[in-house]
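One protein chain omitted, others in place.
The block that comes next holds chain A.
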Amino acid sequence: MKVLAAGVVPLLLVLHWKHGAGSPLPITPVNATCATRHPCHSNLMNQIKNQLTQLNSSAKALFILYYTAQGEPFPNNLDKLCSPNVTDFPPFHANGTERARLVELYRIIAYLGASLGNITRDQKVLNPSAHSLHSKLNATADVMRGLLSNVLCRLCSKYHVAHVDVAYGPDTSGKDVFQKKKLGCQLLGKYKQVIAVVAQAF
């Protein structure tokens, strides 16, 4: 039963991933053959580059929108509250092989996607009237979902990578409101920083 809970449920969660997915999940079972449900796009790398560019271009605005919506002291204490010191953030090496970079990108986007889900969920409660922020968070999450799918397709079709271990950020549901705001701000600051490097690398 535990095996079922640890394997099948997370798998289902990933396949129908929404905000706030749980613990690290395998993309495919370890022994499963690498196969995609639909043929990959012929110009997949360009798609990935465009999506990264899109994310990079909107990351700063999202960051500003976020910390503005949190009220004081966030806008005037970014260094203390929104510094991108996220300890468990997946690493990225821009000088690696394409395969390695794609794998790292996959981990980053999976991490960011889950964190964005948490942030979106929290902000809908904490700032119910910040509609533009909600809209931008949702749009970013949508692009990330597409990017994750494309990276997976690329890894699978070209490099036959069927399994990538991913990690997710801490669940903020038990944190106090101020801490939720702070963690969200740090995550978005980190995202803004990382996505610029990643977009440049591709």
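Just so it is clear, contacts are C-beta pairs under 8 Å (C-beta built on N, C-alpha and C of every residue); 3 or more make two chains touch, one makes a residue touch a chain; residues count from 1.
As a convention for this text, contacts and distances are computed from a predicted model.
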item: Omitted chain (choose from "Oncostatin-M-specific receptor subunit beta isoform X1", "DELLA protein", "Small ribosomal subunit protein bS16m" or "GATC amidotransferase") - UniProt protein name; value: "Oncostatin-M-specific receptor subunit beta isoform X1"
item: Hidden partner chain, residues of chain A it touches; value: 70-74, 77, 79-81, 125-129, 176-179, 181-182
